[in-house]
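Every protein chain but one is kept in place in this view of the complex.
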Amino acid sequence: MLGLNKKDFNLLMVVVGLSLFAPFILNIFPKDSAMAFFNGGYPDLMQRFAIFGIFAIGFNILFGLTGYLSFGHAAFLGVGSYAAVWMFKLLGYNVVPGLILSVIVAGLLSVVIGYVSLRRSGIYFSILTLAFAQMMYSIAYSDLFGRWLGITLTNGETGLQVYSNDPQILLGENSPIVPHIFGLEMNARLTLPIGPWEFVFPVGYYFSALFLVLAFYLSIRIFRSPFGLMLRAVKSNNQRMTYTGLNPRPYTLAAFIISGMYAGLAGGLLASMDPLAGAERMYWTESGAVVIMTILGGVGTLIGPVLGAGTIKYMENIISKMNEKLLHEWFGFLPDSLEYSIVWVASWFTGEGWHMTQGVVFMLVIIFLPGGLVEGGQRLAARFGAKSNDTGKTAQPAE
Amino acid sequence: MGILEVKDVNKRFGGLQALGNVNLSVQENTVHAIIGPNGAGKSTLLNCLIGKLIPDTGSVMFDGQSVLGRLPYEINQMGISRVFQTPEIFGELNVMENMMISCFAKRDGAFRMQAMADMYREKEVVEKAEKMLEDMAMIDKRHDHTASMSRGDKRRLEIAMCLSQEPRLLLLDEPTAGMARADTNNTIDLLKQIKEDRDITIAIIEHDMHVVFSLAERITVLAQGTPLVEDTPDKIKGHPKVQEAYLGEAA
Amino acid sequence: MTNKLTRRGVLKSGAVAGAGVALPTIFTASSASAQAYTNEPTGSTVTLGFNVPQTGPYAEEGLDELRAQELAVEHLNGEGDGGCLNTFTSKALKGNGILGKKVQFVTGDTQTKSDAARASAKSMIEKDGAIMINGGSSSGVAIAVQGLCQEAGVIFMAGLTHSNDTTGKDRKANGFRHFFNAYMSAAALAPVLKSEYGADRRAYHLTADYTWGWSQQESIAAATEAMGWETVNNVLTPLAATDFSSYITPVLNSGADVLVLNHYGGNMVNSLTNAIQFGLRDKMVNGKQFEIVVPLYSELMAAGAGKNVQGVLGSMNYNWQLDNEGSRAFVKSFGEKYGRPPSNSAQTCYAQTLLYADACERAGTFNPCGVAEALEGFEFDGLGNGPTLYRADDHQCFKDVLVVKGKENPTNEYDTLEIVDQTPVAQVTYAPDHPMFGGAEASLGTCNPGA
Partner (left out) sequence: MSEFILQILNGLDKGSAYALIALGLTLIFGTLGVVNFAHGALFMIGAFCSVTLSRILSASYETVDPTQKDFLGNPLKVKSTYMESWLGPDIGGAIIDWSVPLAILFSIPIMIAVGIAMERGLIKHFYKRPHADQILVTFGLAIILQEIIRGFYGANPIQTPAPEALSSVAQLGGALGLEIVYPAWRMVYFFFALATIGGVFAFLQFTTFGMVVRAGMADRETVGLMGINIDRRFTIMFAIAAVVAGWAGVMYAPINAPNYHMGMDFLVLSFVVVVVGGMGSLPGAVAAGFLLGILESFASWERFKVFDGLDQIIIYLVAIIILLTRPRGLMGKKGVMED
């Protein structure tokens, strides 16, 4: 089906299913219950799951298949966002031109950066990509290009946004004034209350999820293609590859460009959900974050990056919101001394300490589960005697 | 005029003359062995043939075309395949995938973007790879991961990959190094079989005289970066210079 | 232009209007349309969203803001000593929550990044039902979050944001700022600089290379040049810079006798430290004592710079040593709860929370448009800054500006700054269409209730 074998098709269906039912899965706790804090099913976070899933899938095509560790992929995400916002400013809020341009611009940038960086391998490649991305960040943060040209290009640290006096030449009398796809607004949503539950179905999320499914499908096809085979050959043995008459560089460059375009698409989608592009999304730690997502989920696996992106974004958004007051409420039933010691310990890892949790989880995964969550799933499946296959390990929810 | 013509090749590393005025001619459809003591420059010569090293002076012609200045993959595409001393295969992939990489390389050249095709639906490539595995008696190992295979099997796979590219010249760098006797004999038989089945020129660098004398039709003896003598195996065996420079030492 | 704006104002966002799909009746078409405005509180509680940097370089500032906001919530709910509820000139607040609803709050981490700040604000609005967003510690973040709140239809009370743009070219109908701005700092400092250092000075500017830095430099250069100073040079320094030595050395031989550091946070701590290291404060140039000016001070940064701030002039929105009834009540309340005096960003966030609550009470609704209307043109006293006006034209607050100086002999760790002068509000007031504030083009747009 769709040019996939049965196993891959099943995996694709799992992703489709997860995407479709995410509003239910992520709102598993009733709205007013104490556990509702852990619900991740609000529009912004669900959109981020999908968008960063796309970003990580693209990154995995480069890192997972060829083994080239880029530390500068956030640059492509950033220029994608800038490109999309510029389209909003010049043409209007329909997201289609923005998304197209964001992919094109990120693609062009990745041709340049990839062409130069791929002349080196190993850590030299990583540092080259890092250097390029940091340059792009500095240029965006102080709007250096804009300054050299005498215009506003990135609007510095405030971020590029749409002003009411922008040209927006395609903006008709009745066009929405928020990003939309042919009139369907990205921030529109349906709310479905069932008993104590409340499920939200945001347009923006389903729009992003559509791209996630497409991106995932494309990545399966690439993994199973002769091209994907060649990329794995690059990672496995570059020497044998050249002595087999193959030129690794166009293969890695193509992978680099594809993953750059994925990142550009993710950036364009981010801007479509929220029409503001900030320079911080190009900072090197953001590039590090996509590496972390990919590894956490399982590098080189199909579903891993999606799981990793979901886990990191969930942690970032939920754990950082656990403040001490909340902790005291939760542990208030305990005797005071116990309550205070638990809260003291927990506060290292929650609220402003969420970076600590991220660091710890990340280290634990690298040390004990080098294959990431996918490997964890496989081990669990093996322990409980289930057949260890690709679908088995995706049966668990995204978080 | 041989298929491979090496003329006046010199290569220095700092103060060391690794190759001095090497001349070599390998005739089409023969097995040509290059032997010599350690440090004689055998590997350096080989590396000059496949583009890994560029000689300081001299020329290397393959089938009338110069290989100098070409990148390794271009030289491979001209029809020269190399088998390494330690088997170089794609360690993280399985046997069939290894085979398919070289079959794709033969069919599509150095680069072809096929990101949407399913590799297992490329019938001709799959069939060719399977055929080659059958020929090499490895078909039942097709799903094995190469990392867990024996050295002999790895060597066999590497040779299979090279052959699937239908090279005109196969370069073997000590193909039996580090192998047990049984594996060595198997490899000799395999190479003999290959020579019988197809029109192919084989150049072999080898330490093991047993292997050399079982296979070679011509032998070049290299010492201190220069060819001492080139002749048939029988003549080489009795050659006094060779006795002195190499075989005597071994005895 | 005006045309376009009105049309935009009429258009409402948030509904599924464009979808055109026949929806099953089980769906309540949109969460927004069931309500009169975004996150209309239906139960017995109302939720405020406190969005402050909890990680990153401004984390301490953010934590102090959080302390103040928690204190404000206590006071609103009638707990504690009531703080400024007793001194506030508006008596609408009764200590029984807001409009009878108990006040709750949620927190988010801006990380001092526009993206992260918008994400955390969205999470509080979309998930926790926050009815307003309060706080923050940089202008980039404030402008980004202000834009978001405008789109989402909630009130935004900016925290520490000093750039002119926040209520200048980026002003929004749903956003209000209690903090002062770069123009006001400059206007307040200029007369003091003139009386302390004379009218014949040559100033060298080091400016952080981002929106706030530019805005601060532009303002202070204009104000000092107007009183006769000469601007010798203005050098932009990268935000990421940690060592400023190579920016300081050219100052030594530039002929300048004043160094203006348009830096904030870690930049300011390091550039000031480096300037002192190079002996600038001990130098005599043109027969005058060399001086350093830091236009924007904060207690935490002053503490970070240690004794390097001694004798260095700057301005502040508020200082706990300010002696008026509201200030005393606030410092007492804050000091007793946390054992330390409040910072000026803490006071800002505290005052904003109370002001928001008071505006709701006076408007009789949480509807952001009603609240905005109640805040516009509101004059009050008793929250610590003295008499204050929330100007309707640009939602900027106007009050006296404090000029402060690093104290020569601090008696304890909180005693780093002393108030030199209190520049009256008249001197720092400007026209709403001032060119530094977006000129005539700048517009608040229309209030967006989100439904």
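Here are some notes:
The first chain written gets the first letter, and so on, giving A, B and C; residue counts start at 1 in each chain.
Here is the rule we use: a contact is a pair of C-beta atoms (placed from the backbone, for glycine too) under 8 Å apart; a residue touches a chain by one contact, two chains touch by 3 or more.
In this text, all values refer to a predicted model and were calculated from it rather than measured experimentally.
The chain not shown here makes contact, within the complete complex, with A, C. From the set A:S259, A:N317 or A:Q358, the residue in touch with the chain omitted from the display is A:Q358, counting the whole complex.
In the complete complex, the hidden chain is touched by one of C:T45, C:S245 or C:Q289, namely C:S245. Only one residue from C:L189, C:A203, C:M316 or C:V331 touches the chain missing from this view: C:V331. Contact residues of chain A toward the unshown chain are 63, 67, 69, 116, 119-124, 126-128, 130-132, 134-135, 138-139, 142, 144, 147-148, 238, 284-285, 288, 291-292, 295, 348, 353, 355-356, 358-360, 362-363, 366-367, 370.
Remark: the residues of chain C touching the chain excluded from display are 55-60, 209, 233, 235-238, 240-243, 245-247, 249-250, 252-253, 266, 269-270, 273-274, 277-279, 282, 300, 303-308, 320-321, 331-332, 335-336, 341, 411-412, 414-415.
Keep in mind that, in the parts below, only the chains that are shown with their structure count from here on.
Among the chains in view, A has its Cα centre nearest the centre of the complete protein Cα set. Set against the Cα centre of chain A, the chain with the most distant centre is B.
The leading chain pair by number of C-beta pairs in contact is A-C.
Each chain gets one centre point, the mean of its Cα atoms, and the points for chain A and chain C are 32 Å apart. If you average the Cα atoms of chain B and of chain C, the two centres end up 74 Å apart. Partner chain A is touched in their complex by these residues of chain B: 50, 71-73, 76-77, 81-82, 84, 88-93, 97, 100-102, 104-106, 108-120, 122, 125, 161, 165. By the touch criterion given at the top, residues 1, 4-5, 7-8, 11, 13-20, 23, 26-31, 34, 54-55, 59, 63, 66, 70, 106-109, 113-116, 118-120, 122-123, 126-127, 138-140, 143-144, 147-148, 151, 165, 170, 209-212, 236, 238-240, 441, 443, 445 of chain C touch chain A in their complex.
Note for the complex: chain A touches chain B at residues 3-5, 221-222, 224-230, 232-233, 235-237, 239-247, 250-251, 254, 258.
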